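Only one protein chain is missing; all other protein chains are in place.
Entry: chain A
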Amino acid sequence: MVKGREGERIRLYTRGTVLGYKRSKSNQYPNTSLVQIEGVNTKEEVAWYAGKKMAYIYKAKVKKNGSHYRCIWGKVTRPHGNTGIVRAKFKSNLPPKSMGARVRVFMYPSNI
């Protein structure tokens, strides 16, 4: 793949943290993850992010498709509670080691 200008880092995503799975006190439902998006603190602010795509990126020892980096795609589904936490569904459920790990929240599909 052609790399245009190397060294110019463009960030077109917001950082997010995976907090865990959707859960009640003693049961967890791994098909939905909870994500904390940086800078989002209320339910109303989450409305902008609804439907935006997210990617959980991790490294592996074996090269797949020419890269050590792998990705699980997902999207923001709905707000979770009142303080800006977000529920997200991924193509395949996030692995437990992703708890506390970084997730990229992209600005597409865009509506502006």
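Quick note on the criterion: a residue touches a chain if its C-beta (ideal position, glycine included) is under 8 Å from a C-beta of that chain, and two chains touch if they have at least 3 such contacts; residues count from 1.
Basically, contacts and distances are computed from a predicted model.
Q: The chain that is not shown, which UniProt protein name from "AP complex subunit sigma", "Electron transfer flavoprotein-ubiquinone oxidoreductase", "60S ribosomal protein L6" or "Vacuolar protein sorting-associated protein 35" does it carry?
A: "60S ribosomal protein L6"
Q: Quick one: which of A:V18, A:V40 or A:M54 touches the chain that's been left out?
A: Answering carefully, the residue with contact to the hidden chain is A:V40.
Q: If you put the missing chain back, which residues of chain A would it touch?
A: Counting only chain A, the missing chain is touched by 2, 4, 8-14, 38-40, 45, 48-49, 106-112.
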